[in-house]
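Chains shown are a subset, placed as in the full complex.
Labels for the chains are A and B, by order of writing; each one numbers its residues from 1.
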């Protein structure tokens, strides 16, 4: 804890076990746990998903709902515990693909308490027909790259299993 | 063989070399090989794919066609050889996303002979517009997580190459 492995990113596909892995990372870090939810319960499907996640986490978590001002939520909660941001994809979608990722990275790099962030991999299917979907996919990919670059640890969940992307043993891990 | 590495899961994208990798795992395990096909040849495209796979496997395989009662097929074939289940995705689709995954895992955990199962990763593209596709993707992801959890070995095929997801060296591999 402290200076070591402060920023943790968990990426992966839909229903790949990202949130459970992120919760395990928070538990491993220890101390008070703060959940920063970026989801907006705008329809029944989303309300159900949010409820499922909340039930699984159980008691012992403080929840902050912040669909847009994620940097502000991080600044305000720093020093109060380990923050789990779930997730960057919804945050970017809430801001219609125009989030200030550089400002977020700046705030992340300055945090005193650890942060675990959840995101998605969206770019591994057939190219979407829809131009807006392609643009979102681009912005999302660039966001993931920027956050992964400043993260101390990056994991990818696949079928519920954690694959470590950073740090790695090979020489490109040090570039 | 025997108690060690009894349940093997091979996941990956479409045309990523999953079936070939699964066949290599079966060959490595040795002994009689039993192919449990969950595909239903309901159209010409699917009939062609089934034919391609069968031609590649060649002689020396017993084939069981079982699109729905996978647990039953495993129970009935136990003790007769190494089973290759190809694949879980079609099994789940044949059951319209409502397969009894817990019952399957229960049966898998009780098998005396090894089983190699093939599945797909479906959740790494843009969120589908279609609500049914989203629901199938959810059910499918949960199925993959459940089977990966009880599996002794999990591999992901990428461009024909095997990436080992379980067991792993890092500490989360032991959680």
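Please note the rule applied: contacts are C-beta pairs under 8 Å (C-beta built on N, C-alpha and C of every residue); 3 or more make two chains touch, one makes a residue touch a chain.
These figures come from a predicted structure and were not determined experimentally.
Trainee: Given 2 shown copies, how many make up the whole thing?
Mentor: If we count all chains in the complex, we get 3 identical copies.
One rule holds in what follows: only the chains that are shown with their structure count from here on.
Trainee: Approximately how many whole Å separate the CA-defined centres of chain A and chain B?
Mentor: So the centroids are 30 Å from each other.
Trainee: Under the touch definition given earlier, write down the residues of chain B that touch chain A in their complex.
Mentor: 9, 11, 13, 119, 121-127, 131, 134, 137-138, 140-142, 144-149, 154, 156, 163, 165-166, 168, 170, 172-173, 175
Trainee: Spell out the part of chain A that touches chain B in their complex, as residue ranges.
Mentor: For this pair, the touching residues of chain A are 12-17, 21, 24, 45, 121-126, 128, 133, 136-137, 155, 158-164.
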